[in-house]
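Note that this complex is displayed minus one protein chain, with the remaining chains in position.
Entry: chain A
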Amino acid sequence: MRNRYTDQPDKTPLYIILLVVLCACKGQPDFNNENISLKDTASWPQSFGFGRLASSHDIDTLDIDIRPDGKGLPYGSGTVSQGKAIYAAKCALCHGKTGTEGPFNPLVTKTDTASSSKEPGKEKTIGNYWPYATTLYDYINRAMPFNTPGSLTPDEVYSLTAFLLHANNIVDSSAVMNAQTLPQVNMPARALFVPDDRSGGTEIK
């Protein structure tokens, strides 16, 4: 299960995981702060029957997440210039006129993206630290503006995404963002991310 924390699908079949969990729990004394394990479920009914089936309406009203492959992106589109106007009206107050001044998180890089990427951590902006462009849509849509979250339309979010990507030198000024184009955007920081390889033991990482 080497790939459990990367974006590679883990191919270990479920029954093996269940088996491993089962074996690991055998013979443990009760007083060790362990949870009930799957071994206890042998006598359980197949289903307890608590809760109800979710309707597609239940799911659609809550399922707002956007995956890196674009799954979840709604219909709509936006341009850099539209985004610039919306940014000035709804975001500049907290993130600065050009996205660098604050008072809250800087959104725009102050350096040219390629060179600043070599020193990650110095400046954590969309231009040199964000590995996926889809995250921008997802986050702005769910959490911004900070004081009126969830108030933006899909067109507004696409426009703001286009504007911020352009301000960070990632797309050019004629870019149009929609469900097809956004997942195609290549983020310079993507190559810097590595999965956690700490695993206890004597090595300090």
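The rule is short, and it goes like this: contacts are C-beta pairs under 8 Å (C-beta built on N, C-alpha and C of every residue); 3 or more make two chains touch, one makes a residue touch a chain; residues count from 1.
To be clear about the criterion, contacts and distances are computed from a predicted model.
UniProt lists the omitted chain of the complex under the protein name "Sulfite dehydrogenase" (options: "Sulfite dehydrogenase", "Sulfate transport system permease protein CysT", "Amino acid ABC transporter ATP-binding protein" or "Sarcosine oxidase subunit delta"). Residue A:T135 is the one among A:S77, A:T100 or A:T135 that touches the chain missing from this view. Although one chain is not displayed, its contacts with chain A can still be listed: residues 1, 4-7, 9-10, 13-15, 17-18, 21, 31-36, 38, 40-41, 44, 47-48, 50-54, 58-59, 62-69, 117-121, 124, 126, 129-132, 134-135, 138-139, 142-143, 146, 149-150, 189, 192-196, 198-202, 204-205.
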